[in-house]
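A protein chain is absent from this complex, but the other protein chains hold their places.
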């Protein structure tokens, strides 16, 4: 009999060729994990090439899943378990496996030729080089073929089901229910019974293999995580973002218009919204990023909620039109799903280095609110908030997410849309001028200008990129007017802070000397690292910025109340610069620019050193 | 007899309809001023419209000239003398005339209809509203017609020469020689003797009118300014810039390639260089700004010095390609002749609000050196320096000037090109790899990479926007390599500081508590204001930044040694932000965003208040 | 093609004015600021005269322009309007047209705006067949930036940026549009009020992208660019659907298809009227229109066909895109449908 060991968290990475179905396997295992009540976080990793040659390191596709009995924040640094479907998968991922971790390897592809292809002189499964790990190596492919033999599939199709065999085995190992997957497969392959039956048989056989073989000494279980009651689903950042945009438009009663040009890792937002046309969503795949934002701005002018989604190189191209939107003072949402730059950089890798571009990447004084999502699910909130601000303040809003958030997934308590706050577009419908005329640049208390859409009688007016006379919006070259308008546009954006939650620090013991400030997706690693640090008995405070422009009220006081401010970012210190300039505090950049999320372990260790340094100063 | 009063400086503004030839008049007077040995600074001001309707305020064209017996830095805030050729010119410019200033008005156009056109209910020349000024009103047009009558010109052509009549009069009034202008006219209209003779007659008649009439109580003279010996010419910023680029290319032995798309106020650089093809300059008027910089970068790849020139909206469009140049590490000069933004803004007005765009307007970590010219003539130095840095460090360099520098002019001691430092492109000609291969990303001591141009045997290689492996330049997705390369690119640019003069403060008495820091064209107003402040007996220090990235060595120490740091900028505090973030000093923005140079008088007065405040704190 | 009311027309869906409008209704309070004598004045006046005739509501008229002298146009028309950024008007107008089926959407642009920086948006709007009407003011020069050569300037053009003469072959805007699959392509002249009115009316009545090239004189930087058309042995070649293509002072010249397949100019009395090529603007294949576009001179313009080169029906991009989109009319219903999507199929409850 195998023991059942209880763990609080596990990180599993499934790795194989692009064609091996690792993403599906990972997603299914994630779903079972979710149903079992664990908290989780996932991160897929695709090769840069569309289809790199089979069996090469460049062609390895992987899916990492972190699940636990507590609320976790990242997909984990180092996997505890590596499922390697071939030598390339082992080669590409071994370096990151935790010391003493488990390796489950399909020996079928470990031929001399395949080993040589990835630079193994001898078979690592047998040459002792994996002695520090728990290795479970067996011919998973052959076992799968045997299991599905009677269903009459050709060899190729039979081999295709080996990912399900692996899934069944993992299900057994981590005490997950297989039923949801069996149902899923029955549904997915309903039109192809033999493939359906083979996949089902493979899952069951994998599970049975765990059950019957004596290979595995231990079986694990991870208790459910205590989460607020509600109905949950798994959601990726790109999907949450798309839904948040739709919710914003719906709550404002506006049609949603997306202008987009495909670009990794933002394209999925276009794909998701293109599939939602029955919800009042128009999508326009433009000829380039400039046309995409241009059409979105045109749609806003016409009374839609205009949105454009892109990544770094596309953001650069949109700068000029964002400036026009600043001058027109029309709602517009510009989403930048950041990837590693500069230039084409590493398109499939993550980074946070577009913050200063978002803040400053326009000519002239062109202030724009900037919102950054903290986690995959938070992309919904960020997008919804962007819609609210854009519409209420008649302003372009930039939303920053990144490749890590876009493709990563986590459980999400599904919001009740009816209870989200309504957004009032407040269209002008009547003249607002003293003499019965219309003043398109007359402002309300929030400094938002009057917004009249075409089709509204009596409110005909012209907007444009030339400086506007205060109130009338006529062209003006008057020096004093220009200074006033530059000031008004800045004040309007700065004033949004009044409408936002104040800055909140998380300092459970109240006596931390070190404050860690983050924005965007570093939320996960920072929160997880702080937890570790605190578990070690050290005090540390954290503060997360969802809105980078304007910065929240009260931030300065909080910053000044700590002795050391650490700002972990996947860039060379962009937020740190802003904090230093704004508050004259010695915020120090903790910079990691590797195309990867910041490592929780490394950050925790570094924070401990820093905390100890500060303590030593007393 | 008229008295001759000696002045140390005068500001004259010539104003008339676009067609009245005010620019020519101003330029000629400037030249005579130069020949008389005065220092000077000029600022033309064109209407935003190509040809606004005659006699309207929008159609007024003016030319301001400041000349003095000392070295001056700006074209002056408020003119002492206004030459108004019609009611519109008076209306448009009176507000800025110094209290008690001189108005010379041509009464010919002061008809009821023309007055009404610009909103005058009664004739200001006679209704007493100009009582606070010295008004000289007479029918200049009629006098001109009379003077040229015998030369047989039609009325229209005769009227056209009235600007020369005005010039002659001013020549008399300020004791300037008329001979250079007579020569100039003889040359300019050589092919059209009757026009030539009429213009010459008009100049002489204007001069004689001053001499003979008793209208003018005083005549003025301004002594020559003490300037270093040398041969001088008058030069505008755009021309100086063009020559600086040519000098840089010539000293490096490279052909110069300009890719440009016309845009105000940068177009003249294209025009000037298009006229210099016999000096190894290729100009390419591209289909847009993206193609312009693309072709320039292509030309650099091929071994030319690639340059592109634009203004704010065009800069926004070039962002993506600047990022590519950062990755390719090739020489490239990007000139932004700033104008008032955001968006189309006020194209004919000046501003300095593209600094943060220059520093940060790209996705990813894409550091670029930024040089800003201080004065029209300094555009030569700035451009030459940009060429040196771009070529030596293989990097794009951004040069910032602005509309005020571009069109303004000042005397320039013509440099001896032969004695300028040589620039070594240092092309790679031989393999540099361990195995006889070529490593395009191998670096020298300055971290500049090896640059081999097409046509060089054995050094074939590929560059591109994807992250490069250190040394080999092959595509790399390796996290550690990416971090290293991001760091190397940043270190290379930061390292340029080692190659530049250290920061220098101007603090004549050594006991100033207030330091005024400027960059770009605020150099003029800051220097002039500091002079005034000092003449009032107050101590003030100034520091000018020619290079904004990297900042010069020693700047932090200087900043920290003053009690108050004031940063006058024609933006909302962009340099102030950088200084605060970099040095954690309380640099305070002195912001004037009016599309106009900062007023010397206003700045001087404000500085005095600030200095007194600081003194009061003791 | 009816002008309004019919589903096929460019203005179908645009509400009709309740009381008749006049040209003053389309005159804004902004002072017109073109140079004296600029051809833009004539086009503006014609436009303001034509708009009331269309019978649509003023507030449902939108004019989007780029940057250039001509692009100041929207300021002077009292409708909804946008003076956008250089070259991007077709992109902005695409968004407007997709968002709303009840607007008449005009684009105003210049030869630099449309064909230099904006060339890509133009050709894509044309191929998509977005329901917009584009007035391209072709003065063969950059006016606003004070006189550089443009992509329609003749080779050898002496300008500030080409002191030794420009060296590139100009675009023929009609050929380019036809190569880009445009469904409606026409040419007219600033000063020919009746022709301008006729062509613009046909253009706005066309459902889909309509490109109208307007020869426009810039007296300041390119004066007389179209004066060659007035010389002897020169002139406009009027294209009228279904009629033989004749031109010259008395229609004495005509176009025939020669034996080698090419189009050639002949004296009508020499060959006989029946041999003169009959214009067919509705032909599905754009080749004839393309051939006719080549009768335009690339250098100094001495001959140029004017009128409608091509006018064919093809579903518009925005109509087709709209047909894929739907939205619950009731907002609660919309929200509940969205709730269903957001919730998805794979949920669990804690």
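So that you can tell them apart, the chains are marked A, B and C in the order they are listed, and the count of residues begins at 1 in each.
Keep in mind that, in the parts below, a contact is a pair of C-beta atoms (placed from the backbone, for glycine too) under 8 Å apart; a residue touches a chain by one contact, two chains touch by 3 or more.
Small disclaimer: the values here were computed from a predicted structure and weren't measured.
Chemist: What are the shown chains that the left-out chain touches?
Modeler: Missing chain, whole complex, touching shown chains: A, B, C.
Chemist: Using the touch definition from the top, which of C:34, C:75 or C:290 touches the missing chain?
Modeler: Per the contact definition at the top, the residue touching the missing chain is C:290.
Chemist: Just to verify: which one of C:47, C:226, C:247 or C:317 makes contact with the chain not shown?
Modeler: Considering the complete complex, C:317 is the one touching the chain left out.
Chemist: Of the residues B:238, B:321 or B:395, I need the one that contacts the missing chain.
Modeler: Spelled out, the listed residue whose C-beta touches the missing chain is B:321.
Chemist: Looking at C:20, C:242 or C:261, which makes contact with the chain not pictured?
Modeler: Only one listed residue reaches the unshown chain, and that is C:261.
Chemist: Which residue among A:76, A:101, A:206 or A:313 touches the omitted chain?
Modeler: Answer from the full complex: A:313 touches the omitted chain.
Chemist: Tell me which stretches of subunit C touch the chain missing from the display.
Modeler: 116-120, 123-124, 127-129, 151, 164-165, 167-172, 175-181, 257, 261-263, 277, 283, 285-288, 290-291, 294, 314-315, 317, 320-321, 324
Chemist: Residue by residue, what part of subunit B touches the chain that was omitted?
Modeler: Listed in rising order, the touching residues are 31, 34-35, 37, 227-234, 243, 246-247, 250-251, 253, 255, 257, 259, 276-282, 284, 286-288, 290-292, 294-304, 306, 320-321, 324, 328, 414-418, 454-466, 474-475.
Chemist: For subunit A, which residues reach the chain that was dropped from this view?
Modeler: Per the touch rule, subunit A residues meeting the hidden chain are 49-54, 58, 260-264, 267, 270-271, 274-275, 277, 283, 285, 287-289, 313, 343-344.
The rule we apply is simple: only the chains that are shown with their structure count from here on.
Chemist: Could you put a whole-Å number on the gap between the CA centroids of subunit B and subunit C?
Modeler: For subunit B versus subunit C, the centre distance works out to 40 Å.
Chemist: Using mean CA coordinates as chain centres, what's the subunit A-subunit B distance in Å?
Modeler: Computed from C-alpha means, the inter-chain centre distance equals 46 Å.
Chemist: Quick check: what residues of subunit B touch more than one other chain, meaning two or more?
Modeler: 313, 343-344
Chemist: Where in subunit C do residues touch at least two different other chains?
Modeler: Answer for subunit C, listing residues that touch two or more other chains: 67, 83, 85.
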